[in-house]
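Shown here: the complex without one of its protein chains, the others still in place.
For reference, chains read A and B in written order, and residue numbers begin at 1 within each chain.
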Amino acid sequence: MTATIEAPPATAAAPKTRRKRRDWRAIGAFAVLTGPMVIGLGLFKYVAIGWSFLLSFNDARGTISLGHWTGLTNYVFLLEDDAFRTSLTTIALFTVFIVPITFVASLALAVLINSIRRGRAFFRTVFLVPAAVSYVVAALVWKMALFNGLPSGVANVIGGLFGADPVPWLSQQNPPVYWVAVVTLRLWLQVGLYMILFLAGLQAISPTLYEAGELDGTSKWQAFRYITLPQLRNTSVAVLLLILIAAFQAFDEFYNLFSTGLAGTSTAPVKPPLVYLYDSALGDQNYGVGSAGAFVLTVIIIVITLLQGRIVGFGKKD
Amino acid sequence: MSPMNRRSFLVGSVLFAGGAALAGCTSDPLNKNAGSVAGAKVTLQQWYHAYGESGTQQAVQRYAQEFTKANPDIAINVSWIAGDYETKLNSAMLTAEAPDLFELGDFRYQNVKNGLLAPLDDIVGPVKGDFSQAALDTVTVDGKIYGVKMIDDVMMLFYRKSALQAAGVQPPQTFAELLEATKKLNTGKQKGLYVGTDGVGEAATLLLWSSGADFFDSSGKKISFAAPEAVAAIAGLKQLHDSGGLLQGYPTDWSDPGAFANGATAMQWGGLWSLPDIKKSLADDFGVVAWPKFGDSGKQVARVGGWYQLANAKSKNLEAAKKFINWLWIQQADLQKEWCVKYGFHIPARKEVAAQTTEFSTGAAKEAVTISQSNGHSYSGLWNKASATLFLQAATKIANGQADPAAELGDAAKKAQAEVDKQLA
Partner (left out) sequence: MAVLTAPPPPAPVRAGRKPGALAKAPKYVLASVLALIFLLPFYIMLRNALMTRQQVSSPDWSWLPDPLSWVNFGDLFADPSVPMAHALGNSFLVAIVTAPVGTMLGSMAGYALARIDVPGRRAVFTYILVTLMIPQSVTFVPTFVVVGAMGGVNTEWGIIAPNLFSAFTVILFRNFYLRFPGEIEEAGRLDGLGYLGVYRRLVLPNSGSMLASLGALMFIESWNAFLWPLVIGQDPSSWTAQIALSTFLNAQQINLPALFAGALIIIAPLVAMFLLAQRFIVSGIAASGLKE
């Protein structure tokens, strides 16, 4: 079921010939069809990265033109700035929380839904529909109604049932309860999406495998561990990578949960790297540092992707 | 076409039609073209930040239109910017769509350094004596004046008279009294003090000023918020947090009178602009006082802010822009008065106009004016967003007991000094 990138075309479209005669019609059509994409990607990816890379070696405050070469100053500033370093540890911590929780939750939901016959479509819809909500809207609800500091905030109502006092969830730092708000927000928005992926994976598992297991007398848990999980390997790898990359680029919820209109994100208890970059580039108008940061983060993400591929495999087997 | 394709085409067209209709019938909701009168040779772009009070947006558009009536060659297009006005303004100044005229709440030295502001001495010079010295000094760089103060906003501590009486507490004059009051006024349903939804707000700045220290030393160029008395005062923030009486996580921030007016807190740091709303909700059951002094060598403080009108030095229509500024903010005394008290509640920057404004002759409003004149304190032009961010981040950590005040502030001061030096370079 896994389509690999390397699969050869089903039928040859153009007549194959050993001679070096160029098929100009083919080339023309290819150019027309791929041209816009090539140009667009060239401009908004390659040129952008290239220019920004150059800009990162310049002192570019309040300007986006290259002119003041300063070498590695911006990088040094960035790596010495403990706000940036803290943001990296913040995002690492965030990732450590969110990846396993989201993975387990979406897998569990998929297994649950898969085992229900009646109303499956209904439940699937209910768990998926939060994906229609944007991070901004979710942040509004989380900040103003679920996790506000009022006794009538949902989190405080629940806490009240256990006898706790109302807590200002988003500003209190000992203990850092705002993580509850941040993690549950992303979880609510995303779990349905990954559940769909796992559902597809689960439905692709041939029932004969389970039958063979039953004949051998395996328990449900053993069936799950030795049949289901291995069969879900490719899906799991894909899901893990998706959650990871998405978590690393978190911005929307941190910006909206922790901004005040007047101080911006200055009093935020945590800042992920993207918020830091946004503040330096657009807040301070320091595009040199912003570019350097973008480059550093890109390298980190590429390294993570490659590492994960090496450790867990890119899922191309099968 | 396959049936699926037809259906998706239909869905798509309906969405498209809906969107087009929506975009179409709201094609000019911001009245962008209101200012362009037929025959106007010049159209100025003007930016305001979104004042919270209703009626303000229509008022500024009306002023612009009146100006155009008197000067048919010049039309004005007003943009009303909500949210992080300063960041958006900074980004816009980079582009060709930079406004010709704009206001600023906190004057930034950096803008003069970058050649973005036009000197306005020819406008302000003739009426110099009519502005307070503070209003002029803030916008004076190298002897030239770069802004016209439009309104004075004073921020102070609002307190609930009945709540204080019930708890047997006097309006606090010292920090110790403030701490005491915060604890005593905490009745569970109503908390003692509200300084901001994040628990910090302006409190760190006020504590700093109330100790007699400031962001800069007397030279105006060296960062001094890590001095011992400053550190001691800002450490007081943690004491407020530990008192149990500090309201946090309220849906509206300190700049909104909501928390105080709804009785969620007995004391709140707020702005003069909130006074009308508070008066409506609480009638006479409130008073105002400056932020209490810290220690014996401290003093009571209130922040005086307000908004300045500035002109873009790179504007292609600089003369027209200056003409408008002169017309509205120097000449039209009635419009200035109306702007200050009809929609919101601000003190007119020009002393002459302020004297004529009767709303400030009695009650809490009168006290506010007194507070602003005796205890008023403002930010320096060299204090920019980056430095403020460093300061607030340090304050947040201190408030939550996550850092040693002296070390944290010392660290922040070093970085802030780097920011200042970059500006002066």
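Quick note on the criterion: a residue touches a chain if its C-beta (ideal position, glycine included) is under 8 Å from a C-beta of that chain, and two chains touch if they have at least 3 such contacts.
In this text, all values refer to a predicted model and were calculated from it rather than measured experimentally.
Visitor: Just one of B:Arg62, B:Lys88 or B:Lys299 touches the chain that is missing; which is it?
Guide: Touching the chain that is not displayed is residue B:Lys88.
Visitor: Hey, which of A:Val99, A:Leu128 or A:Ala223 is the one touching the hidden chain?
Guide: A:Leu128
Visitor: In the whole complex, not just what's shown, which of A:Phe44, A:Trp69 or A:Phe224 touches the removed chain?
Guide: A:Phe44
Visitor: What does the interface between chain B and the hidden chain look like in terms of residue numbers?
Guide: Considering the whole complex, chain B reaches the absent chain at 1-2, 4-5, 8, 11-12, 15-16, 18-20, 22-24, 26, 29-30, 32, 47, 50-54, 56-58, 79-84, 88, 91-92, 94-97, 189, 250-253, 255-256, 258-259, 262, 264.
Visitor: Across the whole complex, list the residues on chain A that are touched by the chain not included here.
Guide: 1-5, 7, 9-14, 16, 22-23, 25-30, 32-34, 36-38, 40-41, 43-49, 51-52, 55, 64, 109, 112-113, 115-116, 119, 123-141, 143-146, 150-152, 154, 157, 188, 193, 196-197, 200, 203-204, 206-207, 211, 214-215, 234-235, 237-239, 242, 245, 248-249, 251-252, 255-256, 259-262, 273-274, 277-278, 281-282, 287, 290-291, 293-294, 297-298, 301-302, 305, 314-316
Simple rule for what comes next: only the chains that are shown with their structure count from here on.
Visitor: Give, as an integer number of Å, the spacing between the C-alpha centres of chain B and chain A.
Guide: 37
Visitor: Over in the complex, which chain B residues touch chain A? Could you list them?
Guide: 83-84, 87, 90-91, 93-94, 114, 196-201, 247-251, 253, 255, 385-386, 388-389, 392-393, 395-396, 400-402
Visitor: Applying the document's contact rule, which stretches of chain A touch chain B when the two form their complex?
Guide: 62-64, 83, 144, 147-150, 153, 167-174, 258, 260-264, 266-267, 269, 279, 282-285
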